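Inspection log for the structure reproduced underneath, given as structure tokens.
We show some of the complex, not the whole, and keep each chain where it was.
We call the chains A and B, going by the order they appear; numbering starts again at 1 in every chain.
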Amino acid sequence: MSGLTHQDKDGRVRMVDVGNKPVSTRLAIASARVFMNQAAFTAIRDGAGPKGDAIRTAELAGIMASKRTADLIPLCHPLPLTRARVAIEPDETAQAFLVRAEVATDGKTGVEMEALTAASVAALTLYDMAKALDKAIRITDVQLEEKRGGKSGDYVRGTTG
Amino acid sequence: MSGLTHQDKDGRVRMVDVGNKPVSTRLAIASARVFMNQAAFTAIRDGAGPKGDAIRTAELAGIMASKRTADLIPLCHPLPLTRARVAIEPDETAQAFLVRAEVATDGKTGVEMEALTAASVAALTLYDMAKALDKAIRITDVQLEEKRGGKSGDYVRGTTG
């Protein structure tokens, strides 16, 4: 037995049955980092001018993508999100942007994939807006930071299993 | 002037005008890496059984996502892709999966974002299928490997620009 919940007993992939799981409040926080060269970093960081804003565009793209998760990830269950927020902050020392996405639902399964999809698409949107200035941009450390609710218990990166 | 092509002269974001650019063949190759613990790595690597296949599910999700890029990335132009392929290989030493996405079009603008979106969503799908076995999975090094066609010239990671 593989331990992969997305496969049935003869190995075929499926959307797993969550019908018997109780509805509960679930939260997930995911992050990503986007490294770019000095010219691109400065342009994006300072792009928050009076009429436009690359960072806000990326945050919004992340929020919108969280609602499309079940369309993109084949075996994800569609979930009615109750909250979504993406925050991007520059890290001067690292010459990188830190993306942090928080998503919540009252549902039968968790929202890790929704938070990770939001963080990924926000990072890709930053990439898109900076790519004319740097072709070597790198998105890295797309990962789960925190997860609350559900049978498998809470998770905080670095402190638990 | 910021150098950000997605902002007009007063800073407002926009989908840039590519109307005057010629149609030409354009190719992009992007990659990503997905690190996971031994249990998850083994389960995914060996999931290629007679009736199911986590890796093939992720490859297919990446191909399908490449066609949704303009829906996800706010300022991307819709492009009629002429080719898409995602290949995922296990790296035993690193205990990671390497995702490689190739996309091509005959269009007025490049397909970097399509290749990067394909690689990201394939990586997220692997994550989804392995997350029951490892909550600390990390997607990293989402980056452009190669780009051909278009006015700005070819790019091969590590050798140019």
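The criterion applied here is as follows: a contact is a pair of C-beta atoms (placed from the backbone, for glycine too) under 8 Å apart; a residue touches a chain by one contact, two chains touch by 3 or more.
Everything numeric here is computed off the predicted structure, so don't read it as measured data.
Engineer: Taking the 2 displayed chains as a starting point, can you state how many identical chains form the whole complex?
Structural biologist: Identical chains making up the full complex: 6 copies.
Operating definition for what follows: only the chains that are shown with their structure count from here on.
Engineer: Taking each chain's centre as the mean position of its Cα atoms, how many Å separate chain A from chain B?
Structural biologist: Measuring from centre to centre gives 16 Å for this pair.
Engineer: Sort out for me which residues of chain B touch chain A in the complex.
Structural biologist: The touching residues are 2-8, 10-13, 39, 43-44, 46-47, 49-54, 57, 60-61, 64-65, 68, 71-76, 112-113, 116-117, 120-121, 123-125, 127-133, 135-144, 147, 155, 157, 160-161.
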